[in-house]
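A single protein chain has been removed from this complex, and every other one stays in its place.
So that you can tell them apart, the chains are marked A, B and C in the order they are listed, and the count of residues begins at 1 in each.
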Amino acid sequence: MTEIPTSRHSAFQVLTGLFSLPAGARIGAGPMIAAVVLVLIVLASILAPLYVPYDPLAMNAMARLRPPSDEFLLGTDPYGRDIFSRVMTGGRVSLLIGIGAAVVSVAVGLIIGLVAGFFRAADGIIMRIMDSLMAIPAILLAIALVALNGPSLGSVIIAITIPEVPRVVRLVRSVVLSAREEPYVEAAIALGSSMPKILIQHLMPNTLAPLIVQGTYICASAILIEAILSFLGAGVSTEVPTWGNIMAEGRSYFQLKPGLIFWPGLLLSLCILCINLLGDTARDLLDPRMKKREG
Amino acid sequence: MEFKSKDFTDKQRVLKIRRLKVGLTGRPAAQPVLNEIDLDIRAGETHCLVGESGSGKSVTSLATMGLLPKDALEVQGGLIDLEGFEITNATPNQMRELRARRIAMIFQEPMTALNPVLRVGEQIEEVLNMHTDLSQSEAKKRTLDIMEQVHLPDVERVYSAFPHQLSGGQRQRIMIAMALVLDPDLLIADEPTTALDVTTQLQILKLIAEMQERHGTAVLFITHDMGVVAEIADTVSVMQKGRIVERAPIRELLTNPQEDYTRKLLEAVPNLAPRPPRSEAAAEDVLTVDRLDKTYGGGGWFRKSEGVHAAQDVTFTIAAGRTLGIVGESGSGKSTVARCIMRLIDPTGGEVRVAGTEISQLSRRQLQPHRKHLQIVFQDPYRSLNPRWTVARSLCEGPINFGTPKDEAMTRAAELMELVDLPRDALDRYPHQFSGGQRQRIAIARAVAMQPDLLVADEAVSALDVSVQAQVLELLEDVQKRFGIAMLFITHDLRVAAQICDEVVVMQKGQVVEQGPAGAVLSDPRHPYTRSLIEAAPGRHWDFANFRALSGAPTAQGATA
Amino acid sequence: MFGYILKRLLATIPVLLIVAIFVFLLLRLTPGDPAAILAGDAATPAQLERIRDRLGLNDPLYIQFFTWFGQMLKGDLGTSLISNTDVVSMVADRLGPTINIAVMTIVISVLLAVPMGVIAAWRHRTWVDFLVMSFSVLGFSVPVFVIGYILIQIFAIELRWVPVQGYASPSDGIGAFFSRAILPSLTLATIYVALIARMTRASMLEVLGEDYVRTARAKGVRENVVLFRHALRNAAVPILTIIGTGFALLISGVVVTESVFNVPGIGRLTVDAILARDYPVIQAMILLTAGIYVLVNLLVDISYSFFDPRIRY
Partner (left out) sequence: QEDEVTLTAVMHSGLRVLDPVITTAHITRNHGYMVYDVLTAVDENFEPQPQMADWEVSEDGLTYTFTLRDGLMFHDGAPVTGADVVASLERWGERDSGGQLIFDVTESLEATDDSTVVWTLTEPFAPLMDVISKQSAVPPFIMPARVAETSADETITEYVGSGPFVFNEDEYEPGVSVTYEKFDDYVPREEEPSWMAGGKVVNVDRVVWTTMPDNLTAMNALAAGEIDYLEQVQIDLMPILESAPGAVVEMRDPLGYVTIGRPNFLHPPFDNKQIRQAALAALGQEEMLATMQGDPEYYKVCGAIFGCSTPLGDEAGADIVTGGPDPERSKELLEEAGYDGTPIVLMAPTDVVSLVNQPVVAAQALREGGFEVELQSMDWQSVVQRRAQQAPIGEGGWNLFFTNWMVPEVSDPLINVMVNGRGDDAWFGWPEDTEIEQMRSEFVAAETPEEQKEIAVRIQEHVMDNVNYIMMGEYLIPQARREAVQNMIQSPVPVFWNLTKEAE
């Protein structure tokens, strides 16, 4: 007997499919290229210290703003530091910020969201607080937080994370709220499973797919926000090169020495492009509603 | 029973399908979805297309409408000829011209088939605006006129209503009005009544017949309900796995089916006559429901809202090894009662006593030890198992919660698989790797694993094909016999109720209107509501399984031969 | 409906209250001393102390909070510690440019993004879809200030179509306003277009699979009518939602574009105030932006019922 799969379980099929790529799963060339490019950028960034020609912090006041040459592949910045070395090394921290912000906000949001989704009593208060956090403009909050803690890597990640958490909480909560109406959850209640068990074993896995998607977006936007924070003078210290602060330092030179913005910008945009593309693909594949049309 | 028996051979042929082949887009080598279909419908004829789920009924209708989802399905051969016009080669514009004028369609779900954000009158009128040059006021007049024809009340008001403000039956009437407003030659109806109550279904079937009479329309009617077929068909095609395996005039098909498949299909249709009562062993009561009340909602910050009285004053008992059925139309409160008993929701009043314990007031924590006495099987086999869990894990969840060691639970799970007639090695598979019927078996196994005293089955077979339905019902009986479980069986299908229940409770608008032994209630209903339910059951005079009229039915077999 | 709006408005009170307390505490924990910026580089500790006293910065925290809060309830947001001007009038001066540009951005974004998203969904998995999606992902991937610089370079410096910077209010002449507001709006719109186009596409894809779309086609309705009359209205709710929540992004973008294009709006005011620790101004600004955000989203929620009659409050 053939059966048309309902949306619910196809989400799961696709999720397992995402990792094992069963026959028939169609992932276009775009996402494949994106994945390859992303992996290349990540590797190039992680391995940067092994191959960059200069210490990314070494200054040379007498060799400022040099044009690209054999000596300096992409030229030098206003401190006379090698742009190539800085850009390649800069990826490490930018990616760290992206991934860090994504992981932290997803983890924190997941916990709060599960609690809010499950404990009616806590829900009201938690959601009011989340609404409030969401209402505060992210950038302003970030500037204030960075001013509070000083612009260290950690505080930039925290500053980016805090406004993202409410979004994750809302997502998790809505998934929990709808999943808890599922017959299989009711069946679990009937089977005498305790609330924490239902929460963790039945409900939490449902949040995985949307969280993966959400995580990619947070990752991408964190890298961008880091750049904007640097632009506003509230970014990571210049001693720690990131794509964001390289661009911010180079912003005055946009017309005269576009390379200062172009190269980090290119890598940053490529990276975000790839992450977004993969996120979109994951979304198309994971979102049961997206599948409906084909199913 | 009276069948339609008009001869159409002299009528004009409206639809002619020949050797139609539909397959997955871009994969001509794959197993086709429709394989060499032939179909003829003549003016005024009602042709029914029956067959199990997934046999290709809907795809046939969509192909005829030129509405196949382009990126998934495509016509790979054959022709569809609509009064001399070849549909398979038509351009989108030609197709658009054709639709609504010459060929129209009604879909199953009146709920979703109407655009929720547009007024229903506008939706009908849109057809006129698209295809005619009528002025605004003329179009509106025509619209109101057709709405009158489909017996909508208070058409002026309904005209400017949104779909959600109408009942299911009214919505389906709107769909019909929309389909027929331009007087098409062919009407395709894909399960137009499946989502409706029996009583509403009867009205809609009558309406279609009436409209057909009036306009001489040819109708291609898709259904899986043999009762409906018996009521309305002139001719029938039976589909299986993308082929038409048998076609015949209705009487011939019901009395003398040629194909095994057809025969099987008919045999699986449960009989509306109650089965003979089972001996009433003096068993103790497992479930006692006393003056149960449930009101949804109410309260609210600013105003006290009224709340829905979903169940009022419901009282009944079930003894071990017996089955009590609750029947009634949609929204009558059946599920509410079941969920109160299961304590998935908290009753607002009354008592529920399971295996001697009053559970309606217990807290979650206090309730926990009593959970193993009562289990439930839900309607939707796709959603009642966690798709991420293996069958084994689902089967062990309950016993482990009550302290059974893991390996013991696993051994027991394996036994249960045998009990529900599934291979042991299926334990490591995931729900999506099973068919709907198999999944429902797993759900039953999961419930039985707890060795409950009471099993609640809320529409447990309603989502299944008749043939599968029969198997699952059999399994339930078997399990009940073996473990002496008391069963609360909820259904809106009187045929099913007649075949499985010892006692029946009839609910309407949250209240019990009639209750008693199944035989008494179903063959000699006292309450007008029960009576109307039974009268509305399509094909109720026919004993499908035995290819003959029901004995003792008012109209005898052969009366209209 | 009225009851609902009232209820929602009341519900914003706790939200804004939490925002107020949160921001107040956050600011007082942040290092920085407005007295020091006021007095300049050469001030002596005694002078600073006296100025702090004057500004009330030496009072216990809760007294500062209740003083501020009490005044706020009376509609008095205080005076700037630095410039000594009334915060309300300061904010009022700066609100116009931001709001005008924000509105223009939203209009541009919706006009561009919605058709883009609709067409992408309609031509799902074709090159059109690919193009639209690539553009929208790209709009998401380039920092706002870079987009701003590029637009200035092309339209103001190379082509000389519009001025490099500045702001003129519509009352100074529509031409003057548009020529200066267009680049900042476009800059801001890139993110917004990306966001809306993406959501439109997703929502449309979902809706296009619905039965009533099939019904419409079965009626012989023209494709553009199917898309825009039948599908789009049903897809509207998530699109509206994203316009509402995306507003937060817009506010973030405003901070940057106002710098790049030298627009005297509230974004810059807030950043300047934060960097100068001008507490009354920061508090007022964050409350204001939070209030606007909440209000915009309330409007969005109310507008749902305009698009979808099933939603009634």
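Quick note on the criterion: contacts are C-beta pairs under 8 Å (C-beta built on N, C-alpha and C of every residue); 3 or more make two chains touch, one makes a residue touch a chain.
For clarity, every value in this text was computed on a predicted model and none was experimentally measured.
What are the shown chains in contact with the chain that isn't displayed?
Across all of the complex, the chain we cannot see touches A, C.
Which residue, C:82, C:254 or C:300, contacts the hidden chain when the whole complex is considered?
Candidates C:82, C:254 or C:300; residue touching the omitted chain: C:82.
Out of A:151, A:264 or A:279, which residue would touch the omitted chain in the full complex?
Reading the full complex, the residue touching the unseen chain is A:151.
Based on the whole complex, identify which of C:177, C:192, C:212 or C:261 touches the chain you can't see.
Result: among the candidates, C:261 touches the missing chain.
So which bits of subunit C touch the chain we can't see?
31-33, 36-45, 47-48, 50-51, 53-54, 80, 82-85, 90, 93-94, 149, 152, 156-157, 160, 163-166, 258-262, 264, 268-269, 272, 275-277
Contact with the hidden chain only, please: which subunit A residues?
57-59, 61-62, 64-65, 78-80, 146-147, 150-152, 232-239, 251-256
In the analysis below, only the chains that are shown with their structure count from here on.
Report the inter-chain centroid distance for subunit A and subunit C in whole angstrom, where each centroid is the mean of the CA atoms.
22
Any idea how many Å lie between the Cα centroids of subunit B and subunit C?
Here the centre of subunit C sits 50 Å away from the centre of subunit B.
Can you give the whole-Å distance between the Cα centres of subunit A and subunit B?
Whole-Å distance between the two chain centres: 46.
In subunit C, which residues are in touch with two or more of the other chains?
Within subunit C, residues 124 contact more than one other chain.
If you look at subunit B, which of its residues touch at least two other chains?
In subunit B, 71 touch at least two other chains.
Would you tell me which residues of subunit B are touching subunit A in their complex?
Spelled out, the residues of subunit B in touch with subunit A are 52-54, 69, 71-72, 241, 342, 344, 364, 368, 371-372, 374-376, 378-380, 382-388, 397-398, 401-402, 430-432, 435-437, 443, 446, 450, 465, 468.
Please name which positions on subunit C make contact with subunit B in the complex.
Against subunit B, subunit C makes touches at 3, 7, 124-125, 210-212, 214-223, 225, 229-230, 233-234, 307-310.
Mind listing the subunit C positions that touch subunit A in their complex?
Interface residues on the subunit C side: 14-16, 18-19, 22-23, 26-27, 29-32, 124, 130, 133, 137-138, 140-146, 149, 153, 157, 198, 202, 205-206, 208-209, 245, 248-249, 251-252, 255-256, 259, 270-271, 274-275, 282, 285-286, 289-291, 293-294.
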